[in-house]
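Yeah, one chain of the complex is gone here, protein chain that is, but the others are all in their spots.
Coming up: subunit A.
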Amino acid sequence: MLTASLAACAASERDSAAGGNDGTMVFGAAGAPALFDPFYASDGETFRVTRQMMEGLVGYKPGTAEVQPELATGWEQSEDGTTWTFQLREGVKFHDGTPFNAEAVCANFERWYNQTGAGQNSALSYYWIETFGGFADDDKPSLYESCEAPDPTTAVINLARPTSKFPDALGLDSFSMQSPTAMEKYQANNVRAQGSSFVYSEYAKKHPTGTGPFKFESYNEGNGTITLTRNENYWGEKAKLSRLIFKIIPDENVRKEELLAGSIDGYDFPNPADLQSLSDAGFNVQVRDPFNIMYLGITQKNNPALRDLKVRKALAYAVDRKNLVQANLPEGAEVATQFYPDTVDGYAKDVQKYSHNPEKAKQLLAEAGHSDLTLRFYWPTQVTRPYMPDPRGIFNAIAGDLRAVGITVEPVSKPWNGGYLDDVNNARADLFLLGWTGDYNSPDNFIGTFFGSTENQFYTAAAPWGEDLAKQLQAADREPDPAKREAMYAEINRKLMAQYLPAVPLSHSPPAIVTSKQVKGLQPSPLTAEEFASVSMSEE
């Protein structure tokens, strides 16, 4: 016993003398990344990998959704909010040796703005379209106007109008800075549609080049592993791991077994039903702060009864959300009073609240003349989402509540990718279950996405206030004064809950991440955007 611990001491001393831990961490991934060029991606599996290799002008403070300097050391905006000047970090190099400077920043922005053909499709450049709108050669207006590089350490971005999205949105993985040299050499913009899919560039498959603490080594598709190695020339504190491996394991049970057997060191979004047993078995289960929303969606297109505010309020009173959170969601989940969590600007404490009140629900339905209401209630199969770990259980709980107030529920269940999203996004449901995980800390990212357009899943076009709500959201997004902007969003939230109620917010649910005891220093992020550079492997 004594000799063993002495040996362990000696080993750890040797490690620190060598200037770091030379461990390897193997992390279980649920799916294959689409590609390694984050600009064309919008899926978590891709971003989890590229985040370790690439950085943006701004980043998020570990463990929070707050913006902090990353490749830019500071920034300021002009009075009118349309000119943003970024001071850049000096002495930073991309993995291929290309210097990072203002020219590189502008090259990245110009690349994004000048996408053509397939590159303009929102299946690829989703985050550009969401954040900036249009491209150089299309007719949609773009938030982006130009980029200037007055000197190597100053980059100036000119916008068409002020926006609440800046600078936070620049921390999105899609807007990571990539090496202009490598992108040109391996034709990063060479994407095209073919058959029922897209063909990506050689850059995106084999040569992603950023400035981050890890470098791309290989993607072995036959064995389903992605290997990154430490960037020895990193500008900041170097990664403690010498190698970081992502192993693709699509089956949730197999991920758990691999962790139990010790062949992987961690995986994301463990099933809430497993949390207790994993933690009892000595694994480190970390629960992030919830940064998401699950809602009971209402589509106003098909059933005219749903255009009556009284009916929608009746739905809100009918659902026992407290019980839902306790019975169907993991520990740490909260009842949602509005469409985003309290960490986001503009959260209003004094919104109208709907406690569980079946009597009131019945009364409202009777007043509206819809006591014999029948609703097509959609729920998804073959899926779990961080905000929705158990769709069937959640559906059953809510359907039971609705039946209890005399509503006839016609259940419609479809596979997530096999018709569910199709039908819901084309406004074919009456009620549906869906949610959202925030990309960054901005009200616009939540309610702007939901209600900024009127012909989506909620179909607020059918409501007299639908168009007006979209306009209010647009005005708030364009307000340059942060204090005024926050007040505008709070006002929208109050109206959303009292006058509009286009859907019923249900819950904020904390996604977990599990690792073995050997993994030290992992800081969970509410954005589910963990950086593994701080992780080391202990030898216990």
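Quick note on the criterion: a residue touches a chain if its C-beta (ideal position, glycine included) is under 8 Å from a C-beta of that chain, and two chains touch if they have at least 3 such contacts; residues count from 1.
Here is the rule we go by: contacts and distances are computed from a predicted model.
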Chain not present in the shown complex, as UniProt names it (candidates "Heme exporter protein B", "Glycosyltransferase RgtA/B/C/D-like domain-containing protein", "Peptide/nickel transport system permease protein" or "Cytochrome c"): "Peptide/nickel transport system permease protein"
Option touching the unshown chain, where A:Ser453, A:Gln523 or A:Ser538 are the choices: A:Ser453
From A:Leu170, A:Ile264, A:Ala314 or A:Ile447, residue that would touch the chain that is not displayed: A:Ile264
Touch with the omitted chain, as defined above, among A:Pro150, A:Pro250 or A:Pro304: A:Pro250
Touch residues of subunit A, complete complex, unshown partner: 24, 26, 32-35, 42-43, 118, 121-123, 126, 129-130, 193-200, 204-205, 220-225, 227, 243, 245, 247-251, 253-254, 257-258, 260-261, 263-264, 382, 414-415, 417-423, 425-426, 434, 449, 453, 455-456
